[in-house]
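Excluded from the complex is one protein chain; the other protein chains are retained at their positions.
Then we have chain A:
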Amino acid sequence: MKLPSCLRYTALAALAAVLSLEPVAADPSLPTDCASVFQGQRLTIVVPNAAGGGYDLYARALAPVLTAITGATAQVTNLPGGGGKTAIARVNEAPPSEMVALFDSATDVIPSVLSDATLGMTMADLEVLGIVHSDPETWLARHGIDLADPSTTRLISAASMIESNLIPVGLASLALGIESKVIAGYNGSVENTAAILRGEVDMASASLTTALRARETNDLDLALVLADSPHPAAPDVPVLGGPGGMIERRSAGLPAPERAERQRLGEIVVALANGPRTLFAPARMEPRTKACFEAAMTAALESPDFRAAAEARKRPVTPVTGPEADEIVARIATAYLDARPLLEMLLASQSR
C-alpha cells in the first residue's frame, strides 16, 4: 500500500516536529548573551483577530522561524475583541520578563492608544520591533462607480464602525468633494463586501491585499488606492493624491485655496491609510530581554525562511526594522495627532 505523498510528507514533518521538541541552540548571529535569555522561554505573538485571517497567517509563518532562531518556543495567541484593544491591553499588562509582541496595523493601534483613555497608556508604552509589510487602504466598489466622473457626488459606504471609516472613507471623500454616507454595523470586511454585492451600498474600504483578492472574483471593482503614486500591485488603479491623482482630477477648476485644502486632506489620508503591519513590544519589558527579543525578531523578519513561508500563504513580505520602522510609526502617530481635531469633527457629523 502506498500512501499519498502529502500524507507521507506530513508524517515526516510530524516526526520532525516531535524531534524538534528537544531544545534548539539559539542562532549564532544573535548577541552572545541571548542564549541564556531564551533558554526555556516562550515567545508569544498576540494577534487581535481570529485564527485563519491575514495577520494570523503572517504570525504563524513567523513563529517557527523565531523558534529556529532563538531555540525558545514561539507561539501565536489569537485575542480578538474590543476592536483590537483587548490584545493591546494584554501586551501592555504583560510582566516585564515575558517576551510578548502585539501584531497589528500601526494605523489601528495608534488611534486606539491615543484616543481611548481607558487603556491608560501612551505610544511610549509600546516599542516597535519591526514592520512585516505595509498595505495601503483602497476603495472596493460595485461595478459602474466612476470616481473621475464629476457627477459622482454621493456614495454610500459599508463599515463595521464609523470611527474606523473616518480616515479611509470620510476624510478621503472630503478630499474628493464627494458626500459619503456610512452604513455602520456590518461585521468586518466580509460583510462589507457582501453588502456591496447585494447593492445595499456602493463601496467599502479594504486593505490592498483583501481588495485584490476580492477583485479576482470579477464581482467588484478596485476603484481607488489611497496612495500618492500608483502601487506596483495595482498599477492600473487610480490613486487618491499626488500628480494625476483623483483629487487633482476632481478639483480641477476649483479656486486655488480650495484645491490646496483638498490636497492637504489627501496628504493626511495617505499618511494615515498606509497600514504597516507592525510588531510592538511593551516598553517596560526588561532591557536585556527586550534587546534579545528585538534582535531575534529582526533576524526572523529578514530571514528567507519567513519570506518563503509567508509567500507560500500568498502574503507579501516587505520587512522594515530598526530606526526606520520606528520612524514610520512615529510619523503616523504625529499625522494622527495633527488630524485629530478634524477627525473628531467628522465623527460628530457622521454619528447619529
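Note that in this section a residue touches a chain if its C-beta (ideal position, glycine included) is under 8 Å from a C-beta of that chain, and two chains touch if they have at least 3 such contacts; residues count from 1.
Convention: contacts and distances are computed from a predicted model.
Its record in UniProt calls the unshown chain "Tricarboxylic transporter", which is the match among "Molybdopterin converting factor small subunit", "Tricarboxylic transporter", "Branched-chain amino acid transport system permease protein" or "Phenylacetate-CoA oxygenase subunit PaaH".
Annotation: of A:V201, A:A234 or A:I247, A:V201 touches the absent chain (contact as defined above).
Checked against the full complex, the one of A:D33, A:D146, A:D219 or A:E258 touching the unshown chain is A:D219. Note on the undisplayed chain: of the listed residues A:R90, A:R250, A:R277 or A:K290, the one touching it is A:R90. Although one chain is not drawn, the whole complex shows that of A:A61, A:L171 or A:L272 it is A:A61 that touches it.
Where chain A meets the missing chain, the touching residues are 1-4, 6-7, 9-10, 13, 42, 44, 50-53, 56-57, 60-61, 64, 73, 75, 77-83, 85-86, 89-90, 93-95, 98, 118-119, 156, 160-163, 181, 183-187, 190-191, 193-195, 197-201, 213-214, 216-219, 309, 312-314, 351-352.
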